[in-house]
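For this view, one protein chain was removed and the others were kept in their places.
Showing chain A:
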């Protein structure tokens, strides 16, 4: 630990500057002392009731500096899309601060990340690291069906480095067969169970692409395994999240798709969900459009369109609806994959579950979904969320795959405002923590990496913090009424809105909308309060009457 602290100290050229002026959206300008620590940029005004700035270095996406005379301006652009300005007098101080922030915010070494240093200031009621263990999820499955088993074939992560140690697979397939299948799937991602639809026993599976290559390699075990998930006489759908030409091109690199001749009981459908840099580009353009100050309607609409963000939302939701439709309406099982099976595949499988399974629309259920379908399923969070919309560096593996998923959930939430136990704030919170956090939950790229990093022992889980009454209260939707039905969102362009809560959060004041939310809460709270009062009076009255049978209310 001490060597690490040494390391930070070397990076901090000037730990402290007085008389720094801070400008940020919707808050008064503050003047105070700027301090740099190993993990935070802190501005303290030393006045008790002024807001202070505590910014995680890991939340900083990029910084820009310019000078007007000896007055330096540093623009700090954050991964949560906030932009703040610092005014520092003195060129040397300013340059020192800027280069320190730059160095501290681009530290690559995971073990130096803040979650390893963070000590919770709250009482952990329930350790989030143990809240969503696969074996517990499997118990629920066992109560519905005996067709699946939990395999330990990947317990040392050797078969599939991006899978968790425990996965649900068809009961009749032994681990030896799974090993063969794994060699035929990208990244060793053999088909595993993603979701069991209790209503009709249909299932959704996910995998990596089959490694058919240009000469149409086959794998009998793969075919058997996939077929084994079908009920007698039933057909299934393979949803390939790539456009057919993209899937064709993948063959040249050893990948490919299932030929219908080899999987006669399955119908393959191609959808075109964008990947990696295309999505990152889309995010950058969208945020740029939102920050455009030109005030021209034409420019805004054309930039919004050109960003393709809403197109991506529509495409992902459409594909998720398709998967859900196959399962619920057609009574067919579904296998979803793209190339690696760690991005668009997970968007589709997780959103389909939101649509189909009321359990996923509760606070805990949604956490469990994120845990199962994203964290355990091997979405490489650390790579995807290394940079956000303001990054100047060339994107490597960055992509707002998870943010798009959250956006899609928000769209469904907007259309079914009473069917979710959580509110928009919960989705925004997950976005923030996926990109920068004091908690270890989103560190690493897979279960294997998280195990190697000993996260459960060395860091605090986001869920430990969230699942406390005071936080839950803030994140709970007051309108929630459990809805056991499948909820079909509209994917018409008119129905899909720009997620203001994330993309315009720092551009326009949300005061009036917040007030409306409070008003809504107030209406509901007041109703509950009256209900309690009336009930207690009713009891009191009944008691009075029974105490004295002679008396009757007039």
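Throughout what follows, a residue touches a chain if its C-beta (ideal position, glycine included) is under 8 Å from a C-beta of that chain, and two chains touch if they have at least 3 such contacts; residues count from 1.
By definition in this document, contacts and distances are computed from a predicted model.
> Name the absent chain as its UniProt record does, using one of the following: "dolichyl-diphosphooligosaccharide--protein glycotransferase", "GPI-anchor transamidase component GPAA1", "Myotubularin phosphatase domain-containing protein" or "Protein SHORT-ROOT-like".
"Myotubularin phosphatase domain-containing protein"
> Based on the whole complex, identify which of A:68, A:109, A:261 or A:492 touches the chain you can't see.
With A:68, A:109, A:261 or A:492 as choices, the missing chain is touched by A:492.
> One chain isn't shown here. Among A:18, A:127, A:260 or A:519, which residue touches it?
Residue touching the chain left out of view: A:519.
> Tell me, which residues in chain A touch the chain that this view leaves out?
Within chain A, the residues touching the omitted chain are 290, 295-302, 304-305, 308, 310-311, 313-314, 414-419, 479, 487, 490, 492-498, 500, 504, 507-508, 512-513, 515-516, 519-520, 523-524, 526-527, 530-531, 533-534, 537-538, 540-541, 544-545, 548, 550-551, 553-554.
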